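The complex appears here without one of its protein chains, the remainder shown in place.
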Amino acid sequence: MLSWLVPQASTSARDIDWLFALILVTVGFWFVVAQAALFTFIFRFRRRPGVAASYISGERKEEKRWISRPHALVIVCDVVLIVGALLTWKAVKQDLPPADERIRIVAQQWAWVFVHPGPDGKLDTEDDVRTVNDLRLKIDTTYHFELTSRDVVHSFSVPAFRLKQDAVPGRIVTGWFRPTRLGTYDIQCAEICGIGHALMPARLTIETPAEHAAWYASRSAQGG
Amino acid sequence: MSGQGTEATSHPNYVKVYLALLVLFAISVVGPLFGHPWLTLVTAFGVAAVKATMVAAYFMHLNIERRYIWYLLFTMVAFMGLLFAGVAPDVLAQGGQNWRHVRPAQPAVGHH
Amino acid sequence: MGVVAALRWVLLAAFVVCVKFPAFADPLARGRELYVLCSSCHGEHGQGDRQRFAPAIGGLPQWYVETQLRKFLAGERGYHPDDTTGLQMRPMAQAVYRDGDLQAVATYVASLRPLPAQRSQNTGNASRGQTLYATCAACHGADGKGNEALKAPKLVGQADWYLIDQLKKFRSGQRGAGPGDATGAQMRAMVNVLPDDNAIADVVAYITTLQP
Amino acid sequence: MTHASEFQVPLATRRSATGIPTGRLALWWVLASEIVIFGGLLASYIMFRLHHPHWADEASHTNIWAGGFNTFVLLTSSLFAVLGHQAAEQGDGPKAARFLRLTVLGGLVFLGVKALEWSGEIAHGFTIYRDLFWTFYYAATGLHGLHVLVGMVILALVAQDAARGKNLHRVELIGIYWHFVDAVWIFLFPLFYIAR
Partner (left out) sequence: MAEGHAQSFWSRYVFSTDHKIIGLQYLFTGMFMGLVGAFLAYVFRMQLAFPGESVPLYGVVTPLQYNALVTNHGAIMIFWVAMPILIAGLGNYFIPLMIGCDDMVFPRLNRLSYQIFFLSTVLILASLFVPGGGFGGAWTAYPPLSASAQYNHTPWGAPLWLIAVALEFVAFLLGGINFVTTVMNARAPGMGPMQIPIFVWMVVIASIVFMASVGPLVAGAIMLLFDQLFGTHFYDPKGGGDPILWQHLFWFFGHPEVYVVLLPALGIVAEVITVFSRKKLFAYKTILYTAFATGIISFFVWAHHQFVAGIDPRMAHLFTITTLIISIPIAEMTFAFIATLYGGSIEFRTPMLWALAFIAEFLIGGVTGIFLGANATDIYLHDSYFVVAHFHYTFFPIAVIAGFAALTYWFPKMFGRHMNETLGKIHFWGTIVPFNFVFLPLFVLGAAGEHRRIYSYEHFSQLFTPGLQNLRVLATVALVVMLLFQFVFLYNFIRSLFAGEKAEENPWKANTLEWAAPSPPPHGNFAEMPIVYRGPYEYSVPGRPLDYWPQHVPQ
């Protein structure tokens, strides 16, 4: 359902959208039921002359059932949602599939520095390509990223990937994504980081391997 | 006299309690001098817990206070244990799944 | 969204009548409003702040401030991953990206009265620096007052730590090597006359002796 | 301060549905909230301490004898406080006041030793900026010292009343507070001095 609003550009986007839909259906049911009961009661038991209110303490067993039964059903729904959430989390955030390439992301006030591995596909070699606010990825490639910050807490957020991870100074957080859709997308900072918080948008470009290689070539021609 | 209904109670011998506390205090200072980590742990912190309990029980009269005051204070300590348990995996640990502590990246441009 | 769009125009029209016109009629007033953003680093009077690596900007000529803001906006300055301070300034230029706003800020900055520059403990030798300055004087003038025709900014009155810093950035390519930055490229070539950090310190020591 | 002199104790204060006098009940709640304040600080300290093994070296520069002497002083002053309470319960205001003043004296000695200790450490370069260990050291002992100071002021006021036989129930309350401050120090001492 989220894909109506934001394109799905990674494998985890699919998983998260699925969970979102599951939750929407479940809580939507409860929402409709509760609102329907509320408004029905409001309408049916409005004050009418000559009709007195009844005396119900809610302490007797048969009365308590009115809330203990929905209560049990809520627990069942909660269990379903918890299982769904934990499995998705494990797949998206906790277990890293084997990496094809690694990139490094360093946040600072107020820019993103991306260290691409270069044509050899390895970080910390001569041909690494560093860019500011410009991330280039190959489609259908599993990336591991190493995220850190130089000064304050930032948050690396790519809505099209459904990816968000805070960049914390003093720690390196690893994560993964696998782009599945060509195009350019927004990268935002999602954690307030000072005056320029709104002004550190970066662009993500997902390219075919050929385009990606050509971009590397153009970078080395510039001497960048 | 107090106007608050403080019931007169039989007092324990405070000087005896005090002397016991002093003995424990001496143990807590001497124990760590041996340098065994576990001995330090027991003598320094185990004895501290005993001393604090004695102060609470005899000097603060918790032994004759209503039971739920114990529960109240214990709940607060338990919440601190909860806080510790929840925070330690991030702050105490050197690293965990998919993250590790590092010295922060310094700005490459030095000005001084 | 028809109703919403209509409401939007109504509200916008109300603004144009009450607020917008007076501000835009006078770029100085608009610039003063926008300058609040700059003042948190460059100071209320544009005096600069060494703690925040912010140079003195008060009284710099309008053309120079505008050119540099445009360079930041276009990524001709503040493009290098190691240029931490440049990367901080770049988003600030984006905040005044609208037509008119950028000129208005520059106009207001130019209208500020320059204040005496902050000094750091620069140990350079001014008399050696005088010899080296001969090259600089070609564009920036013997008096260091700059030359608009040659796109050379005024140097006198600027804090010495900032001049040192920028000369080093020109040398390392953190400034002036951006794509499309023609004047920056010129300056990069000129910096070659300063072979090392001592030379930079010397020439800056000389510049600080010039009378504003 | 006319409003203060017009003040009358409301009926509410004299009620006691729980059986615990209102003042003491409130004091327990105060101490409960103090436990979480000190608890938060010390939990943070312990986590950092275990995270940074080199803090053991820093801790070896704290003055174990000053800390130990202060533990002794606080334990002794606690004894005076509780003896004061005993006297107050027997209705002997002047005797209670004498014990409370001895307690104040204990606090004074504690703070004096603390001041000597701090100035010695600062003179040797172990300032608040040297290392995060020292920041914690000054923050935790400083917060505790503040509690000692506040306790001394209240003790002195209560002693003044007690000497005239007024508000004797407050002797117990300030005593309980003082024992709590003592108990906090009982934990600070091993955390910052002994464990190396």
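As written, the chain order gives the labels A, B, C and D, with residue 1 at the start of each chain.
FYI, a contact is a pair of C-beta atoms (placed from the backbone, for glycine too) under 8 Å apart; a residue touches a chain by one contact, two chains touch by 3 or more.
The model shown is predicted, which means the values in this text are computed figures rather than measured ones.
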| item | value |
| --- | --- |
| Touched by the hidden chain, restricted to displayed chains | A, B, C, D |
| Touching the absent chain when the full complex is considered, from B:Ala20, B:Leu41, B:Ala57 or B:Leu83 | B:Leu83 |
| Chain D, residues in touch with the chain not shown (by the definition above) | 2-4, 6-8, 10-13, 15-18, 20, 22, 25-26, 29-30, 32-41, 43-44, 47-48, 51-52, 128-129, 131-132, 135, 139, 143 |
| Where the unshown chain meets chain B, residue by residue | 75-76, 79-80, 82-83, 86-87, 89-91, 93, 96-99, 101, 103-104, 106 |
| Interface residues of chain A (partner: the chain not displayed) | 2, 5-6, 15-16, 19-20, 23-24, 26-28, 30-31, 34-35, 37-39, 41-42, 45-48, 51-59, 63-64, 66-67, 70-71, 74-75, 78, 81-82, 84-86, 88-89, 92-94, 109, 151-153, 155, 157, 159-160, 162-166, 168-171, 173, 185-186, 188-199, 201 |
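Quick note on the criterion: only the chains that are shown with their structure count from here on.
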| item | value |
| --- | --- |
| Centroid distance [mean C-alpha coordinates] between chain C and chain B, Å | 57 |
| Chain A and chain D: spacing of chain centres that average the CA atoms, whole Å | 49 |
| Intercentroid distance (Cα basis), chain B paired with chain A, Å | 41 |
| Numbers and ranges of chain C residues touching at least 2 other chains | 81, 84 |
| Where chain D touches two or more other chains at once, by residue number | none |
| In the complex, chain A residues that touch chain B | 93-94, 96, 106, 108, 148-151, 169-175 |
| Residues on chain B engaged by chain A in the complex (per definition of touch) | 97-107 |
| Chain C residues touching chain A - in the complex, by the definition given at the top | 37, 40, 78-81, 84, 87-88, 90-92, 94-95, 179 |
